[in-house]
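Of the protein chains in this complex, one is absent; all others appear in place.
Then we have chain A:
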Amino acid sequence: MEETQRHQRRAALRAAFPATIPVMTGFLCLGIAYGVLMQSKGYGPGWSVLMSAIAFGGSMQFVAITLLTTAFDPIQAFLLSVMVNARHMFYGLSLLDKYKGLGKVRPFLIYVLCDETFSLVSTLEPPEGVAGKDFYFWISLLDYLYWITGTALGGLAGNLITFDTTGLDFALTALFVVLFLEQWKKPENRPAGIIGILCAAVSLAVFQADNMVIPAMALVLAVLLGTRRRLDRSGEEGGR
């Protein structure tokens, strides 16, 4: 019994790892950049790894460097984190069903839910014979470890990297493009995909790069709710 379980878990790891390779590229790259930047402000690898392991906040951690180099203000740090990471709420809403009944691993999956893990988990289905729970667990754990490893490498040895890595973090952009195309395969997903692009583009044009996320989310939400009658076919019985 235990033997087959272990076997199944290993099969899940074999299925999950290739899917996370683009995240590995991007996270090692950005994690190293983060570790180097923290180091340059006098916060060694111990501090940057602690931040990555506990907060696991991606872009918010870069914002937090500003908070670490000014007067102590934890309230502002808290509020800013909520705003910068507000998009996670949409991820949770989308994963209510997939993360249902997963038992002990569920709190961990929620704790480390980030853009990249959400994109993979919501777009990919576990292959035949692999339990969703194990598949999602490995994707989440691997992505989490890539970020921490990158941070540690940056803090410890960031200055040793000599080849030009400019543009390597495009791997994450490419990942989102590919997962967008995977969503696009299903015709019923297309209107929502276009809505996401247009709302974000409008928000970027109006509110500029640093403030685009919250207005873009609000706009996406408003448009999706406004077009629900047209887009929501789940209530129609009999199929067309």
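Following the convention adopted for this analysis, contacts are C-beta pairs under 8 Å (C-beta built on N, C-alpha and C of every residue); 3 or more make two chains touch, one makes a residue touch a chain; residues count from 1.
The criterion applied here is as follows: contacts and distances are computed from a predicted model.
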UniProt protein name of the chain not shown, from "Sulfur carrier protein ThiS adenylyltransferase", "Helix-turn-helix transcriptional regulator", "Branched-chain amino acid transporter permease" or "(2Fe-2S)-binding protein": "Branched-chain amino acid transporter permease"
Chain A residues touching the omitted chain (full complex): 18-19, 21-22, 25, 41-43, 47, 50-51, 54-57, 60-61, 64, 67-70, 72, 74-75, 77-82, 85-97, 99-101, 110-111, 113, 115, 118-119, 122-123, 164, 166-168, 170-184, 189-190, 192-201, 204, 209, 212-213, 216-217, 220-221, 224-225, 228, 231-232, 234-235
